[in-house]
Structures are given as structure tokens and as C-alpha cells.
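One protein chain is absent from this view; the other protein chains keep their places.
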Amino acid sequence: MERDQLQQLFRLLAGNGYRVVGPTVRDGAIVYDDVASIEDLPSGWTDEQDGGIYRLTRRKDEALFGYAVGPHSWKKFLHPPVIRLWRAQREDNGFQVNQETDEPPKFAFIGVRSCELHAIAVQDKVFLTEPHVDPIYQARRQNVFIVAVNCGQSGGTCFCVSMNTGPKVTFGFDLALTEVVEGERHYFVVEAGTEKGEEILGQIETAEADAEARLKAEQVVAQTAAQMGRQLDTTDIKELLYRNYDNSRWDDVARRCLTCANCTMVCPTCFCTTVEDVTDLTGEHAERWRKWDSCFTLDFSYIHGGSVRTSPRSRYRQWMTHKLATWIDQFGTSGCVGCGRCITWCPVAIDITEEARAIRETDTKKGS
Amino acid sequence: MKRRRRPKLAVWKFASCDGCQLSLLDCEDELLLLADTLEIAYFLEASSAVIKGPYDLSLVEGSITTPADAERINHVRRVSKFLVTIGACATAGGIQALRNFRDVDDFIKIVYATPAYINTLEHSTPIADHVKVDFELRGCPINKHQLLEVISAFLQERKPNTPAHSVCVECKLRGIVCVMVAHGTPCLGPVTHAGCGAICPAYDRGCYGCFGPKETPNVRSMGRWLGSLGMSEDEQWRVFHSFNAYAKPFRGFSPEVNEKSNDQG
Amino acid sequence: MSLEEHAMSATADLMTPRVFRVRRKIRELRDVFTLVLEPSGPTEFSFAAGQFNMLYVFGVGEVPISLSGDPGQTQILVHTIRSVGAVTRAINKLKRGDAVGVRGPFGSQWPFEKAFGRDVIIVTGGLGIAPLRPAVHQLLAQRESFGKVSLLYGARTPNDILFQKEIERWRGRLDLEVEATVDSAPPGWRGNVGVVTTLIPRAQFDPATVIAFVCGPEVMMRFSVLELEKCGVSKERIFISMERNMKCAIGFCGHCQFGAAFLCKDGPIIALDRVQTWFGKREI
Partner (left out) sequence: MKSRTIKVDYLARVEGEGALYVRIKGDRVVDVKLKIFEPPRFFEAFLRGRHYDEVSDITARICGICPIAYQMSAVHAIEDAFEVKVDGQLRALRRLIYCGEWIGSHALHIFLLHAPDFLGYDDVVGMAKDHPEIVQRGLQLKKAGNEIMALIGGREIHPINVRVGGFYKTPSKREFEPLRESLARARDEAIEIVRWTATLPFPDFEQDYEFVALRHQDEYPFNEGRIVSNKGLDITSFEYDDHFTEVHVKHSNALHCILKERGAYAVGPLARFNLNFDKLSPLARHEAHKAGLNEVCRNPFQSIIVRSVEVLYAFDEALRLIDEYEVPDRPAVAITPRAATGYACTEAPRGLLYHRYQIDDQGRILDARIVPPTSQNQKTIENDLWGLVPQHLNLSNTDLTSRCEQSIRNYDPCISCATHFLKLDIERE
């Protein structure tokens, strides 16, 4: 598929009632937002990432997906940061509660990475596992059309290879693209993952990818896998963390950690929320709002008399142990997909792979 | 609607810029409803009518800087059932608390030709240093939506939703690109109390801390990082010593001497 | 409605409070009261001993509160509440006929099926007896299914003993061992003085098979567990009821995590062996 045909895909999706969202450049970063055409994509841009640092830079070519992942993740569409759950009105001798009835849009995601597909799969487990299904997540999730992209380049903080979540997309997409830029030639190798995907693809005139193109696409992914910016040894990680609740490394990281919650906000799997019960001045009208929350706030663990996790040490420990260990007990998978966002967007460059390594190195009960 | 006696509202001013009480008048859409819900009993900026206390809800703006005000706040407390301080002046001493770090006589000489006429205290102090405060609303200035939230919460006897976490949380909820990570712009968001809606990062500048310290702020680590972004020690000192200079975790900040290796340990 | 849609609207219902009315309010202690609620329209509900509801006071907020009534009674919801903060105070102000929002019931229950044919020891302190009252009712209702049943209860002072009349009634039964103790007593108190753990070694139960139900302040549970273990009760037979902040009560908000457990769905009642990694550690 050529660049122009990608444009056609945008039109088809919009024509089919999808709200097309994808990567675009804003305020010095590649964010996910509405995209009307391929003009809105970050053509020729890439990102340089390291702990606490993200910079947009120009590429030598005009690749559309030549960057890693930015500050946003798809969870902002599937699991909205702020949403009203219901409204209530005081009535004679009581009140009446009205559920929200707004129909969410049908989203088409453009440019979903393998780690992000894994992150979505992780949140599926959180929100779509019986007996309780989150209707807000479900309504958005069930209609989404996913155009995935195989990563052509890894970011400075990525470690999907360690987490077994990339860089090649293997499931969960309707269409998957591999972008190939070679001199003058710039094309995409497309693979359909679902019938929905086939159907849309069928409406675009594309040439069957030849063997060479397929090989090129394979090479792109293999190259990326070899470039990982970070590594994390996951051997027995759960047991490791379970026996290291008292490791002094937690004190060390607490001296640096700002408990600002950025890591949890940017994490594509973090799902925690709080609710705010509000009223207007008349007191006749009440609403409940749900907002993303984080285990780094004091209110998060507040029970009458004080917060359970008052020390920054215990809050960092909660976050990292949840991501890498308790998650496995809860959902049968790691809560970390190796996207590297928490490393890049931590204002003071705290690095989960580094902290995990430090714990492993100082594991007093090694082998026990 | 069950109509109770309307609670009496009083608004008091101490050393301040008036901005926080103006926030109440800036609620253009709610002002008349507010006056209907509460009896505005004492609010000199808005009304000549003064109704006697006691007052159910007192909003106090400004810091204590004169001996007379130190007396007056005791009176305010006595006539107030529920006392809410509004703004950085009232909750942290305000910008004028910068005097607390220097000799106030020098300050007087700089501004006034005849210093003898000026009767002022050495320190500008928050209201809570003088009397019991029931709730503190942060900000320089306060956010009017938060003010309405506090008043609505008071009326319903519930806890106001004014989270004490970092500005970063608001910043991320809005999907703003972090100016510190993406642009290298120093930002106090990670140690600053939420409430403004992360406006500075939304306008492409670093947060300058006008809502004061968040819960458990790690100012030392913040300072170290600001240093690594190129802020001099003097700049670091200044950035923590502005509108909430006298708020404890900021007050005590002193830059660490920059070691060669900018390690994060 | 497809099955999928059904599941969805079912959860949506769990996210929205239903309106109940206060039928009765009973003052138990200075700051503790029992609220009897009834549905404001025809609604079906049932609950199991140990479960809790989220109670919402219009315009004030919502808090988790255990069911403290007899699970056999399906027409009413009974809650026993200590007034400590904004929401519980607001609940305390409710009068007969006032509306309350209810979501629930949520959470796990006391494991009766595991206790069939065995001794049961109940160790509780303070308000911890509230979620155990339904359990006692159920044990008594099926009394012949269990071995020896003992109820050990600690309170701060004689004036803090909750459900005093009922406890007296239970104490009068021959098929139930009831012991109460207080931390400190005025002269004239003829009962036990000391912490509740001191009652454990004296209670009659077979440590090799007994099932223990423990509920109370976290410190109290910690020491009770130590004592039970000392007597030879193994972890998988000790059930504790844990408390953490809760917002959604259906496992989405993350607040109630205690190690790997979501206390709103894996708990509040949980076997000690499932949380032994975390139980007794600080700031979990």
C-alpha cells in the first residue's frame, strides 16, 4: 500500500462512522488526537527518549510512524480520564439517580504499537472480566477499529523485548502496517487481522505485497528488536519482589521519587480511579464524577484516621510491585508492557528497569 | 424545597491583593444564586450593609502583618463558626512573607520616606499561626470553581473535592505535554498542590508553585533536578521562595551544592 | 437484550445507587448506631454474612458499610455504623423515612461451607462485631451443622460493648461460648479485663480443624492471628476481614488493593494464607 492509499483508509474509516484518532505533533511531542488525514501524522518526525527526557527531532526521511511512543496512550479514549457517572436530583422526600446515556463515539485508532495492543489486552482483563464489566470501557472497546503498526525503530526507554510484548504485532488488530522507507520508495505492508479489517482493506486498491516487500518488513521489525533502549530481567520477578518488601532500595528510590504520579498517569495499563461526589449551590443537584487516580496520592489509601501508605517509599513500592508482581496474581499477566513511558515521563528519571535490577542485586534472600 | 435559615457569610480581608475575594465576585453566573443561598452578612468589598455576627461561614483573605491585625483575627475567629482561609496569603503568608527572610526595617526604608509612620510586624504569617482554621483553600489566587466547590460542600456538610496531589495529575488528566520532560523547562508541578487546572504547562511554561506545596512534596529531589536542568542555586532558592515562600516545605528549601556528578542518589 | 448487554447493564446498575429509606434507627453507643433500611420500591435483594454495601447520602458522599443484620431477613438491610467523618455523620443525621442510596451487596462472605462439621471460633473487637453478627445469626440458624462455636469479643470499656443485649442472650445459650473482655474497666466490672487475644488460649476448640473468623482493628487482628497460630490454627483456616479505602466496590478503582487482593471482591473476608505475604507488614 502506498502513502495515498493510506489516505484512502482514513476516508473509508471516517465514512464508516469512525472517529479517527492517531499520532500528531503538538507542543513538542507526538500525541494521540483527532487526525483528519495523513497530513496530520508526524511525517518526518521522531523522538529521542531517555529517563526524564523526550525530544522531538527531524528524521532524514518522511516516515509517518518513525517514532516510538509519546506521552499519551490509547487508554485516554477507552478509559476516559474524567467522566460523569451519573446525575441525581433531589425530590420530595428523596432523590432520583439518572445514569449517563451518552453514546460514546466509535473510535478508529491509527498507529497502535505492539506494546499498546498488549496494554489494551491487559486493560481488557481489568475491565471486561466477569462478574463485573465496566460499561464505560466496554462501550468504547467493543467498537474500536485498530490499525496497528510494527515498530520501525525502538525508543530510548523501550523494553518490549524483555516483556515479550513486541516489537512485532501478533494479535488484537484489524489491520497491521509495516512502514518501509527506502530511498525514494515509501510504502506499507498491510496485514488484516480480522474480517472487519479484510472488509475495509478490500475497499482499497492495493497491490499484493511481493516477497521482497515482506522480507523488508520482517527486517524492519527484527532491527527494532535489536535496538531496545532498556532491559528488564523478569525471571521469578514476582517472587523476587514478594520477598523484598523490606529492601532498603525502596528508601533510596524514595529520596528521588516526587510522588507526583506521572508514571501512573502515562502508564497504558494503570487503571485506578477515584470518584468525586459534587453538588451545586442549591444542593438540589448532585453528580458523581470518575477521574484517573494514582497510588501515589495520599487520598488513595486514606481510611479514617490517616492514609495507609504515608511514606513515599511505600507508594513507590506499591506501584512497582503492582506492575511487576501482584498484577500477575490478579490478572495472570504482568502489568508492565515495556513501553518505557514511566521512565521517559518521570520528571526525575526514575527507571523501573533500573530499580528492578537494583532490587535483584540486593536481594538478600537470593535463592531462598 | 426545605428552606432552612440561610447561613450567614462573612468575607474578611487582611494583608492581600483582594484577588481572592474578587474570585467570589468573578462567579458572575452564580453570584445572585449565592446571595440567595447564603446571607451575605459582612463583605465590605461588595456591600455597605453589615449584619452582626456570629457568622456561619467566614472566608478569610490575607496574612497577618500588623499588631492590629493580629488582634482582629482573634475577633474574626470568635464570631465565625466555620473559618476558611482563601489564598496563599491567608494559608502561607503570601508574597509579602518574603520579608520573613530579611530584616523588615530595611524593607520599610526602601519603600517609605518616613518609616516611623509604619507600624508593621517583622513577619507576615498565615492565619493558622494565629487561630484555628477549619479549611484551607490554596492558590494565588484561588480558583473560583474550587471556591464554589468549597461553599457548596460547606452547605451540604461534605468534604470539598480539592485534592492535595500534584499539579502533574491535573496536567496529565488534561493530556498536556509535560514541559519539563519534552522541553526541558523547569516546572514546579511535581511538588505543587493541584487546583489551578495546570494552566502554566497548558501555556507552555513551567508551574511556578502559586498553589503552594502539595502533600508530601520532595523539594530536595525537585531542587536537584532543577539544578540538573541548569538552574543556578540562586534561581532554585527563588523559585521556591515566591508566593508560598513561608509554607513549611518550601520555606526550608535550600539548594544542594551541585556536585560534579549529577547523580540522582 | 443480549447476554453481553445484560452483563453490561447489570454492572451499570452496580455503579448507580438505588434509593432505600430509613425504616428505623437505633442508637447503640455514644457514636454508633444501627440503621434499618427498606427499599423504596419493589426490589429484590439478598446478601451473605460478611458482605457490605456502599451507602450514599445525597450530596455528601458514599462509604462502604458492612451488613450487620440477619441474612435470613430479606426485606430489610441492617447496618451498624460509627460516626467518624463527613459521610458517616451525615448518615447519622438521617431520620425515619429519609432516602439513602445503596449499591451492593459486594464482597466475599464468611466461609460457612468450609466450617461445616467443624468448630468455629470468632475473634472480634470493637465495631468488628458488626459484620460478624450476620455470621452468628447464620451459625445459630444452622447450629447443628457445626462443632463448638465460640465468640470472643473485646471492647475498650464496658460502655463500648456493642449489641450488649444480644450478646447477653447469646451468652445464655448452651450451644455457644461467649466471652467478652474490656481493655479497662471501672470498679465494679466483673467481667474479663485485658485484650481479646488473652481469651483465645482459654477458648474451647480443636486447633487442628477449627475455622476462625477474625474481624476488628488491624492491630487486634494481627495479635489474634499470632495467638491462633500459636495454638496451632493454620493460615488457610483463619479468615480475616480487611478494610481499605474503596470507591467503586467492583474491582475497578484499585483503591482497596492489599497486596494482590482486591478487598472489595476477593475480600473483605479473606483466608490468611492468601494474603500472608502482606499481612502484618506496614503500609501495604
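Residue numbering begins at 1 within each chain, and the chains themselves are lettered A, B and C in the order written.
Rule of thumb we're sticking to: a residue touches a chain if its C-beta (ideal position, glycine included) is under 8 Å from a C-beta of that chain, and two chains touch if they have at least 3 such contacts.
Computed from a prediction, not measured in an experiment: that's the story for all the values here.
Enquirer: So which shown chains sit in contact with the chain we cannot see?
Expert: B
Enquirer: For the chain not shown, which residue from B:Tyr208, B:Trp225, B:Phe240 or B:Phe253 touches it across the whole complex?
Expert: B:Tyr208
Enquirer: Quick one: which of B:Ala128, B:Ile199 or B:Leu229 touches the chain that's been left out?
Expert: Only one of B:Ala128, B:Ile199 or B:Leu229 touches the chain omitted from view, namely B:Ile199.
Enquirer: In the whole complex, what residues of chain B lie against the chain that is missing from view?
Expert: Listed in rising order, the touching residues are 13-23, 25-26, 28-29, 31-32, 35, 40, 43-50, 65-66, 69, 94-96, 98-99, 102, 104, 106-108, 110-114, 117-118, 120, 124, 140-141, 143, 196, 199-200, 202-205, 208, 210, 235, 238, 242-243.
What we mean here is this: only the chains that are shown with their structure count from here on.
Enquirer: Does B-C or A-C have the larger number of C-beta pairs in contact?
Expert: If we tally the contacting C-beta pairs, A-C comes out ahead.
Enquirer: Work out the mean Cα position per chain and let me know which chain is farthest from chain C.
Expert: The chain farthest from chain C, judged by C-alpha centres, is B.
Enquirer: Measure off the straight-line distance from the CA centroid of chain B to the CA centroid of chain C, and report it in whole Å.
Expert: Roughly 43 Å, centre to centre.
Enquirer: Could you list which residues of chain C touch at least two other chains?
Expert: Within chain C, the residues that touch at least two other chains are 59-61, 85.
Enquirer: Which residue numbers or ranges of chain A touch two or more of the other chains?
Expert: In chain A, residues 90, 277, 279, 283, 299, 310 touch at least two other chains, as defined above.
Enquirer: Show me the residue ranges of chain C that touch chain B in the complex, using the header's touch definition.
Expert: 59-61, 85-87, 89-90
Enquirer: Okay, in this complex, where on chain A does chain C touch?
Expert: Touching chain C: residues 85-86, 88, 90, 93-97, 99, 126-127, 130, 132-135, 138-139, 242, 245, 271-275, 277, 279, 283, 286, 293, 295, 299-304, 308-311, 313-314, 318, 322, 325-326, 329-330 of chain A.
Enquirer: Considering only the defined contacts, which chain C positions touch chain A in the complex?
Expert: My answer: residues 7-9, 11-12, 14-19, 21, 40, 56, 58-62, 84-85, 97-99, 101, 243-245, 247-248, 250-255, 257, 259-260, 262, 265, 277-278, 281-284.
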